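Yeah, one chain of the complex is gone here, protein chain that is, but the others are all in their spots.
Now for chain A:
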Amino acid sequence: MEDDAPVIYGLEFQARALTSQTAESDAIRFLVGTQSLKFDNQIHIIDFDDENNIISKSVLLHQAGEIWHISASPADKAVLSTCYNKNATQLLSIFVATSESRVVTCGAVWRMPPEWESGSHESPDDPHNSHNPQNLELLCHLDNSAHGNASSVLWEPMGDGTRVISLADNHALLWDLTESSTQATISSSATLEGKGQLKFTSGKWGPHHNCTQLATANDTAIRGWDLRTMSQIYCIENAHGQLVRDLDFNPNKQYYLASCGDDCKVKFWDVRNINEPVKSLEEHSHWVWSVRYNHSHDQLVLTGSSDSRVILSNMVSISSEPFGHLVDDDDLSDGEDNHQYDKSKEPLQDSIISTYEEHEDSVYAVEWSSADPWLFASLSYDGRLVINRVPRALKYHILL
């Protein structure tokens, strides 16, 4: 299985932000945002040629500052949003001048310059590549200086790219963008209230119920919001023993939600019964930073952790296809498939499919490709991006 081998790509900078290009359904494309305090930050556009197993990249400059979060518009391939710290050099100058400064995280919507694609795919080892990268075109700031530091910007899933939510400290802000995305106005907002310094750590816009739901995480709690009234609809207190790091909605089952956190656990919730998780996995040996459902086959769940591992789990029992695909016997004729066939007759069990250990530093982001459901990328802090595939045996098992 030569082409099951992972493909590794190294960035020069440390990086935390990874997304797949949501609007792109043909090419396998990931966007990575770097974190550097000293140099101009970049957005790497990673294209993966599945047939030849070749990575090609383009680099766009993100001079505004280091990128903490990145997400791509579901409507327009060229539009993306980032959360970033104000440029370090600016900051430094302020710091030097006034010796009084704050680190501020902002959100903004950007457009990729139209030339990046036409500007011929350069091979990643081209030495000149980074010398004349193009700048991103700023469409608008999600100006939230009144509300605090933005932790993430969420696009409306499957929307027309005109609605985004930004999470800033303890506020969830719903923005309306103009057609060209050049202007953003706050249409409504919700505020998390309570004692102490409450802060959203992450959030996810639910694809179900006509995209009227938002799930957020703060400290150890998971909250659900109704975007029409901007009011809280549920709250899972102490969802995790420690901080909740990430959330994801099951794309096919509307009440199902996955969460992960500092207690090394991945939990699956049915939000209709928030007293206890449907299922809980404890496979990682350190904090779990990211959890992602496969977009098509929701039994496949991907998690990334600061123990430097990526784990792919097969959660059949709580997926939308708990009994697997119903198979016609005639479809399976040759010897190799008979094996698969035998397997499909057994009751399907939740299991760890694979543990990927290509990373050497903490993995802060994992993401499925939006074009190929059998492919995913993971990004570790040291700037290593690894592209992996779902094992072929499992793939056939699910498909057949």
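In this text, a residue touches a chain if its C-beta (ideal position, glycine included) is under 8 Å from a C-beta of that chain, and two chains touch if they have at least 3 such contacts; residues count from 1.
We adopt the following convention: contacts and distances are computed from a predicted model.
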{"item": "Undepicted complex member, UniProt protein name, chosen from \"Vacuolar protein sorting-associated protein 51 homolog\", \"GATB amidotransferase\", \"Sedlin\" or \"BHLH domain-containing protein\"", "value": "\"Vacuolar protein sorting-associated protein 51 homolog\""}
{"item": "Omitted-chain contact residue, chosen from A:8, A:103 or A:399", "value": "A:103"}
{"item": "Residue among A:264, A:312 or A:398 touching the omitted chain", "value": "A:264"}
{"item": "Residue numbers in chain A that touch the chain omitted from display", "value": "12-14, 36-39, 85, 88, 91-92, 95, 99-103, 238, 240-242, 263-264, 285-287, 306-308, 357, 360-362, 381-383"}
